[in-house]
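Now for subunit A:
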Amino acid sequence: MTDPILRAVGLTRAFGGIKAVSDVSIAVRTGSITGILGPNGAGKTTFFNLLTGFTKTGAGEVYLQQERITNLPPHLLARRGLVRTFQLAKPLAGLTVEETVLLPALRVGAGQDRRQARERAAYLLDRVGLAAKAEATSESLTYGDLRRLEIARALMLRPKLLLLDEPFAGLGAGEIETVSQLIHEIRDREEVTVLIIEHKLREFFKLVETVIVMVAGEVVAEGTPAEVVKHPKVLSAYLGERAYEH
Partner candidate 1 sequence: MRFFNRTDSVVSLAALALLAAVPLLTSDNYVLGILITAICYAIWAGSWDLLSGLTGRENFGHSLFIGAGAYAAAYLNTAYGIDLGWGIVVAPLVSGTLGALIGLPTLRLQGPYFALATLVASAIAHTLCLLLWRVTGGEEGLSGILPMAGSQSDYYYLVLTIGFVSIAAMKLFALSDAGLVLRAIGSDEAICRAAAIDVDAYKITTFAFSAAFAGLGGALFAGYQLTAAPDLLSSGLSITIVVMAYVGGMGTIYGPAVAALFLALIVEYLRGFGEYRLLVYGLILLVVVRLTRHGFVDPFWRWLKGRLA
Partner candidate 2 sequence: MQKTRIKLAIGVFAALSSSVALAQTSDKPVKIGIATAIQLDRGKDTVSAAQMAADEINAAGGLAGRKIELVVADEGKTTNEGVGAINKLISEKVDVVVGGYNSGITLAQLPHLSRAKTIYLGVGASAPAIQDMVEKNYAAYKYIFRVNPLSSIDISKSIGDFIVGKVYGERGFKKVAIVAENAKWARDMIEPAAEIAKAAGVEIVFEEYFDPATPDFAPLFSKVAKSGAQYMIPMLAATPSDLFVKQWYDMAVPVEMGGVDTGSLDADFFQRIGGKSLSETAINYITRAPLTAKTIPWWDEFVSRFGREPQFTAPGAYDAVHVYADAVKRAGSFASDAVVSALENTRHTGVRGTITFDKRHDLVAGPGLVNALWIQWQEGGRRVVIWPKDLATGPMISAPWLKKP
Partner candidate 3 sequence: MAEILLYGAASSASYALMAVGFTLVFGVARVLNLAHGAFYACGAYAMYGFCAAFGAAPAIAVLAAIAVLAAVGAIVNRFFVEPLRARPMAVLMSTLALSIVAEQTLLITFGSQSRNIPLILDGPVSLLGVRIGAQGLLLIAVAIVVIGALWLFLHKAKLGKAIYATSQDPVGAQLVGIRTSTVFAVVFAVSAAMAALSAAIVGPMQTVSPEMGLMPMIKAFSVVIVGGLGSIGGSIAAALLLGYSETIVSYLVSTEWAQIVSLVAVFVTLVVRPSGLFGK
């Protein structure tokens, strides 16, 4: 088993006495599409924020390819290839679609010359199907477009590990299909490991290879979607008989 790209050991964080995440340890296999599943309030988003440096850890460590990255600020993690997206995809006011994708390359010290950056941006926009809207302002995009734009911007940083926070939230069936397809392509052609939080089951189960189930801040089960579904704790806490059948 190749070394895991991301390891969390004993991650804990409490808010005013309530342990949102308590002693969670996971390992994400390189090149996999791994999912984190759990009912609302299970601590998924807090866990995600701990991994990506948006929330300070209470206890525990995080390793990215053996390098200890606990509590590093988000921009340093992004530069090390650990890039995330957000649950609420917001447009950047006053910036065009192309500029939004170019953003990571525009910062001082990004080290990419303009021409190269614009080329990669054009390539990525085409990959996510937004090439036609390059000059449009990002406020004019549909929610589905914004989702794909966010992924394009993340890819601009040539990430090793892409963390997607509820990528299907707010999308219609058709768009879910395209986004799901896009994630598969990214993993295959861009050699990116993908970690997803989601609660839209049908697409989620088709997409992820391994699932980690969190309930009330703790990992209760881990395995392939088929194994996880049968796990008693998961059934009682989350899926319930009927939901899973159809």
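Criterion applied: all candidates are chains of the complex that A comes from, given by their letters.
Following the convention adopted for this analysis, a residue touches a chain if its C-beta (ideal position, glycine included) is under 8 Å from a C-beta of that chain, and two chains touch if they have at least 3 such contacts; residues count from 1.
This is a predicted model, so every value here is computed, not measured.
Going through 1, 2 or 3, you find that the chain touching subunit A in this complex is 1.
Those residues of subunit A that touch candidate 1 in the complex are listed here as 52, 54, 73-75, 78-79, 83-86, 90-95, 99-100, 103-104, 106-108, 110, 114, 153-154, 156-157.
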